[in-house]
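The complex is shown incomplete by one protein chain, all other protein chains being positioned as in the whole.
Coming up: subunit A.
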Amino acid sequence: MKYESQRVAMPYFIFALILFAGQIVFGLILGLQYVVGDFLFPEIPFNVARMVHTNLLIVWLLFGFMGATYYMVPEEAQTELHSPLLAWILFWVFAVAGTLTILGYLFVDYATLAEVTMNKLLPTMGREFLEQPTITKIGIAVVVVAFLFNIAMTALKGRKTVVNIVLITGLVGLAVLWLFSFYNPSNLATDKYFWWFVVHLWVEGVWELIMGAILAYVLIKLTGVDREVIEKWLYVIIAMALITGIIGTGHHFFWIGPPEYWLWLGSVFSALEPLPFFMMVVFAFNMINRRRRNHPNKAAMLWAMGTTVMAFLGAGVWGFLHTLAPVNFYTHGSQITAAHGHMAFYGAYVMIVLTIISYAVPIMRGRPYGNSNTAQIVEMWGFWLMTISMVFITLFLTGAGVLQVWLQRIPESGEAMSFMAGQDQIALFYWMRFVAGAFFMAGLVVYLGSFFIKGQASPAEEVRGPATEDA
């Protein structure tokens, strides 16, 4: 850590991990509710648990991105953060607002929550993933704008690097697209259409810029490869992400009412969305092979490699499985979508946030070359347990989805099984998914435990070649 103000990233990372744990608890509750329908009913109905599960994910990833930004931007710009105080204020505002919102979901029924938060004045509630009360949405917008101000002021006064430019472009995109969450047309088709402007263009657009920038930053630090080489890759990757991702939005427009040409455009462009993810795999492994130093933080290196592979599999391969319109005609909204969603979010965004945490947190705790060997080994156990569990969650959900499509979607009218009858047939897959989810939780406990292991920090690194200015 070169600048004292980078330390403000710490509370963001800690809070992100706390929310992550909450997300997984609710994931387990949901997993069980799939097979034991009245588990925790009426205290925590399925729809509420699902809302908490997905909203926690989004909010903790935002905390993770913000922490990453506070850590990276000052060091890249070679200057102190514009206002650490503002960063602290925003942390508390966001943390309190986020917590209150989640508590609101859990302790007040949704209609009452809408009423007390005066949703009537500007109705935005009631849509999947965007269930937050309007006042929370406004809060998120205000926090993000103030955050961007703080970051922009920092970046502008210092060194301009490609990593910073790409990261900030991604964050500005995130902020701008969030505005579509306030647009809530009464026509259901247009409502869904613009809803995807937030949901798709976040995760298959601007978030990929954020992921690319964090990955590039960590690789520069860990491998000592020249910045110019890494920046070139980053440019190509984000160009591909945007070319394929923006028009690729069309794969959500197949069956919701927009013109027919989206069948073609959505299929073709989203079929190419795996490309930027594949390039990230090649990029990461290439840079690591060409490394000019062996950084002792092996755990961070593992996360960096892991995130590219899992993002490629989850977002790329599992996305491609059901993105072509003739396939999607049968599979949309089935458990195949859930399989894809789980592995894509874990691989691309959970793991990239854990990558930067793995790299930056030891440094902020005074261990510039990473945690002790024991702590790293435990962290890597957490990595493998969570990652392998997620692979199994994905495979079981895929099995459930294929069977569901076979029973419920493929047969001609009259012969197709009803939704609930189909669910009974795939219950075994749900049980297996629940077990895999329990292993994931165990992995998370191991991972979180690694933060409490003391011991000798890693010694000064063994530098293979000349150290660069950056690393």
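By definition in this document, contacts are C-beta pairs under 8 Å (C-beta built on N, C-alpha and C of every residue); 3 or more make two chains touch, one makes a residue touch a chain; residues count from 1.
One rule holds in what follows: contacts and distances are computed from a predicted model.
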Expected UniProt protein name for the omitted chain (select from "ABC transporter permease", "Cytochrome oxidase subunit III", "Extracellular solute-binding protein" or "NADH-quinone oxidoreductase subunit F") would be "Cytochrome oxidase subunit III"
Touching the hidden chain, out of A:Y261, A:W384 or A:F419, is A:Y261
Touch criterion as defined above, residue of A:T161, A:T244, A:T307 or A:N371 at the omitted chain = A:T244
Candidate in contact with the missing chain, chosen from A:I135, A:I168, A:M279 or A:L321 = A:M279
Could you tell which one of A:F20, A:F94, A:Y193 or A:F269 touches the chain left off the display?
-> A:F269
Absent chain, residues of subunit A that touch it | 232-233, 235-236, 239-240, 243-244, 259-261, 264-265, 267-269, 271-272, 275, 279
